[in-house]
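Every protein chain of the complex appears in place save one, which is left out.
Chain naming follows the written order as A, B and C, and within any one chain the residues start at number 1.
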Amino acid sequence: MTTTSAPTTPAPEVTKATSPLTRFRVPGGFALGAVLLLGIAPLALTDFRLALLAKYLCWAMVAVGVSLAWGRGGLLVLGQGVFFGLGGYAMAMHLKLADAADTGIPGALPDFMQLYGTGEALPWWWKPFGNPAFALAATVLLPMAVAAVLGFFVFRRRVRGAYFAILSQALAAALAIWLVGQQATTGGTNGLTDFQGFFGYDLDDPANQRTVYFVIAVSLLLLMAAARQLFVSRYGELLIAVRDSEERVRFLGYDPANVKLVAYVVAAGMAGLAGALFVPAVGIISPALIGVVPSIGFVIGAAVGGRASLVGAVLGAIAVAWAQSTLSDAFPGAWTYLQGLLFVVAVGFLPGGLASLGAVIRRNRIRTRSGEAA
Amino acid sequence: MSGEGLTIRGLRVSFDGYTAVDGVDLDVRPGDLRFLIGPNGAGKTTLVDAVTGLVKATGSVRFGTNGDGTELIGKPVHKIARLGIGRTFQTATVFEELTVLQNLDIAAGAGRGPLTMLRRRKGIPQPVAEALETTGLTALRDRPAGVLAHGQKQWLEIGMLLVQDVRLLLLDEPVAGMSHEERESTGELLRRVSEDSTRTVVVIEHDMDFMRSFARSVTVLHAGKVLSEGTVAQVQADPKVQEVYLGRARAEESADAAPAVPSPATGEATPTTTASAQEA
Amino acid sequence: MSGLSITRRGLLTAASAVGASAALSACGAKTGSGTSSDAAGATADTSGSTVKIGLLNSLSGTMAISEVTVHNALLLAVKEINAAGGVLGKKLKAVSQDGASDWPTFAEKAESLIKEDKVAATFGCWTSASRKAVKPVFEKYKSPLFYPVQYEGLEQSPYIFYIGATTNQQIVPALDYLKKQGLTRLYLVGSDYVFPRTANKIIKAYAKANGMTVVGEDYAPLGSTEFSTIVNEVKGSGADAVFNTLNGDSNVAFFKEYKSAGLTAKSMPVLSVSIAEEEVASIGTQYLEDQLTAWNYYETTPGAANEKFVKAYQAEYGAKKPTSDPMEAAYISVYLWKAMVEKAGSFDVAKVKAAADGITFDAPEGKVTVDGATQHVYKTARIGKIGSDGLITEVWNSGKPVKPDPYLKGYDWASGLS
């Protein structure tokens, strides 16, 4: 009577989205976002402001992954800096090698290696990054691979919650310290900077900078669409289930470690892509973007905007980055207070972030209604 | 003879020198509705924990529908679950933020491939629809599970086991804290569930009335060992059981509830452990 | 409304956007085409009655400790210049941006100053990393940066004026001094970043050529505060002196450990190149007394110009506030720029650059002269000894301003360095 692959009965109202307003909410919102990012922003903003927006959008891309892993999966990913950095360095290494090749001198080393290096040949692990296809793939696949290996062990051993968060931080710290220590091959604290070209295009040219912006904006929209698909998929439901009761899911025959691993790896890939695009947009990648503090910074925006809400996390990330950049000049001290306060209020008293204000009210209404029914 | 259903031999579970389950042998055949009773600390929950892989144990636990069955000791929780063994917890654990439908759909989907997982659910899968029907939760399917009443959560849990197509159901105090009406409904639900001759149901329960009304067979645990086993009547007549339940048992249960043994309501209070499956 | 259809719609939008951006990028310049440099140029707005200049320092974050004092010194110079009538008859308006101790932020703020505020010149940065981060920005927009801190050399950006010492004005004289004192066995301790590593490379080359020995070399991560092992190794090394290129908080922990280990300025002096008056105050003279420093300026440096500077600074920021080398360099950098502008008769960057060579200024540290070829400054090297009152007094100086040589081309022993 019960077969595993049963036919599905047609469901007239699986979701309650029947009114036209709710039905077009998601695609409509997506289209609105696309128009704002791809149409209005480039027209309305100066080159400089657009470049700033490009940088904020990179944070937002990380926030998409944070929203998936933390908001949906309950994994407090306090080490996203690691993946952002891996993606960024993969891209930066390629750009440095391309710049060196552009000098026309055969076997030329990147400029910083000539200054601070041993003056010998390129380290072996730099070599593959000379290939643009390899470097591009590495920006996403390298962080994902690292996350996969790490997550495989960590989740299997059921390291979670606070332990996972502290472990992530320890790793972020370790990578940052290592990068700083390898000055001859990584640029040390300075990081990698001063890029001339981006896949053959001159980065100094404002037109090319705008192109970089478009690439970033489109990438963000694609990531959001992908994340949205994950959110509404069966996997998304399962992820919430794992977040709320990992043991229970285990008794249903799933391995929660794998469920979490997928979210963790996808989030890492998103951070990697963000890091890779950050490099041509901002022109630098350095250990300062990888350590403990920036890694916490990556979750601030998502926390303030609403970790479980995709749009909330993205807008939160952009808003916090904007506020940071605008307020810290005028009131460096006051901004620090405000930043701390934002965290306390958003996380402590409004865990769903600003995006949950409406939902909190709606949920209360449902509660009341079900109370009446019961 | 030991190939069908749940077969436990010499099961032993220790925590830091304290032995919670101390050499239990237990056989439960398909189609049975076995109640596991015993005073606090008798090792009932620990036994279920051991069967489902939650705690480390020694001995042998086999489960299968034919042949020798599969050895469960040493397998991880999710692998055991995939063999068709499901359980509920004393406090109902459903996914509160997900709807009833989503809860059931997740329970139904442990074998789904990655492509199915990454797509949105369309419609209601047949087993889920059936489980909704069986548990009477159809009308509530779009409610978040968190807002359900206590009894409804327990039913949802049982429903989740049903859609998993579980062959062995282990229920830990399913009626604790329920109202009288809810108990009756739960009992009926359990009876319906166990009517499938291929299912084996084990219920841990403190509620003697409930046990008397619905159990097909009973095992009494005491201090980690099997104290007595048989029909409700056999067990209640066992002096060892009366000894253990002395005071409480004598004072309230043996005295005034004993006549209820041949339950008039169901007429099923005296099946033997080999109760036929044809009833279904 | 399935997720798939949304994705499809998203893809459509995305595809059209990619198309649009591809079209846009068609007009972007390829690398090496040379067309881009004209596309992006600084357009400093000097048309009004005031001229904006940018102050780019970390006002928050870990570097704020040091950089706020530099910021204060810059503001003092601006105030004095305005009181004296401004530059070319225009008052200066200082626009402060917070680098927040974060290198990418420095790059962003540099761009903001140039593009949004249209400043005529920018003053600031402290760490080498922040300078490296903003260098491409200033080069891209052809806008000048005045950098006030001693650094590791090996750099000569056409749009940066290096007002602090390069290696041959600080490290090399310090080595000369140690050699003269007969302290030839050196232990090198530094923070793990570009300045100490480069400095130590130079020190090792110098030592090799001058009969000195480097008996040990250790790097601590930036911000590290645990020095038990390093001090232990220093103690057992039999060195004559320690050459210290540690930065910030690490100095505090290092010197406390150093004293605890029973090491003193007598038994094994430490010569530091990153400890100025400000740092002395935060480490404590208890731990620093009689240790050596190498700079180009001390609060105690004699001369009327310095007396005036110290007085003005303390009047502005408090009687007990010390003045230090980077502050002094920042202070004079504004005056040097003013002199360049006035010599050029214009705020135009190309003209200002052309006018730079030979500009002199009677600075608190003594007379300084701009070397147009390197865009560095002739500076007098001074070795100082830390007193119990927290002030540093000079024990030796180079006698005359040293010609800047960022690539150490004038030193034979340094030929293999770069």
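Some observations on this one:
In this text, a contact is a pair of C-beta atoms (placed from the backbone, for glycine too) under 8 Å apart; a residue touches a chain by one contact, two chains touch by 3 or more.
Keep in mind that, in the parts below, contacts and distances are computed from a predicted model.
Chain not shown in the complex: UniProt lists it as "Urea ABC transporter permease subunit UrtB", one of "NADH-quinone oxidoreductase subunit L", "Urea ABC transporter permease subunit UrtB", "Pyruvate dehydrogenase E1 component subunit alpha" or "Membrane subunit". For the chain missing from the display, the contacting residue among A:154, A:241, A:262 or A:321 is A:154, taking the whole complex into account. Only one of C:156, C:225 or C:346 touches the chain withheld from this view, namely C:225. Looking at chain A, the residues touching the absent chain are 74, 76, 78, 153-154, 157-159, 161-163, 165-167, 169-171, 173-174, 177-178, 180-181, 247, 292, 296, 299, 303, 333, 336-337, 339-344, 347-348, 351. Take chain C: the residues that touch the chain left off the picture are 62, 64-65, 68, 192, 218-221, 223-226, 228-230, 232-233, 236, 249, 252-253, 256-257, 259-262, 278, 281-284, 286-287.
The rule we apply is simple: only the chains that are shown with their structure count from here on.
Comparing the CA-atom centres of all chains against that of chain C, the greatest distance is found for B. Centroid to centroid, with C-alpha atoms defining each point, chain A and chain C lie 34 Å apart. Chain B and chain C have centres, each the mean of its CA atoms, that are 74 Å apart. Along chain B, residues 119-120, 122 each make contact with two or more other chains. Residue positions of chain C touching 2 or more other chains: 3-4. Residue ranges of chain C in contact with chain A, taken from their complex: 1, 3-7, 9-11, 13-14, 17-18, 20-21, 24-25, 27-33, 35-37, 39-40, 59-60, 64, 96-98, 100, 102-105, 107-109, 111-112, 115-116, 127-129, 132-133, 135-137, 140, 154, 192-194, 197-198, 219, 221-222, 418. By the touch criterion given at the top, residues 1-4, 6-11, 14, 16, 229-230, 232-235, 237-238, 240-241, 244-245, 247-256, 366-367, 370, 374 of chain A touch chain B in their complex. Of all the residues in chain B, the ones that touch chain A in their complex are 52, 54, 76-78, 81-82, 86-87, 89, 93-98, 101-103, 105-107, 109-112, 116-127, 129-130, 142-144, 147, 149, 160, 162-165, 196.
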